[in-house]
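The other protein chains are all here in position, but one chain of the complex has been omitted.
Presenting chain A:
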Amino acid sequence: MLLFSASFAFIHGRHEIAGGLCDDLLTTIVRAWDYRKPLFVAPSMSTCIWRNSFTEEHLGEIDGLGIMLIPPVPVNGDLERAMVEPATIISRVKASYKKQKMEQKEGSSSTSSGQV
C-alpha cells in the first residue's frame, strides 16, 4: 500500500487540487492519483480564508474524492490556521497505515478460512 502526504502552505494549492488543475509536479501527481490509495492533505492559511465559503466548497470536493484532511490548528489568537505539527501528521499516516494493514490481514484470513 502506498501513502502520499502533502502539506500546502497556501490556499492556491488546495484550489488547484479541487479544480483538477495540474501545472506542476505535485498537482500532476494528485490529478493522476489512484484514490483507492490514501492521500492526506494538511492545509495552512489565515482564519478568514479557512472560514470562507469557497474553502468549504473545495474541502467538500476533496472529501468527495476520498482525500483525508488533517485540519489546521488556530494560532495567534485565532488569526491564523497553522498546519499541524509534523509529528501529528506522521502519527495520523502511521495509524491509517496500520489500520489498513490490519484490515488486509483480517480480509486474507477470512478468505483463507472460508476456503477450508
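Assume a contact is a pair of C-beta atoms (placed from the backbone, for glycine too) under 8 Å apart; a residue touches a chain by one contact, two chains touch by 3 or more; residues count from 1.
We adopt the following convention: contacts and distances are computed from a predicted model.
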Per UniProt, and picking from "LSM complex subunit LSm2", "Geranylgeranyl transferase type-1 subunit beta", "phosphopantothenoylcysteine decarboxylase" or "E2 ubiquitin-conjugating enzyme", the hidden chain is "phosphopantothenoylcysteine decarboxylase"
Note that chain A touches the absent chain at residues 19-23, 31-35, 65
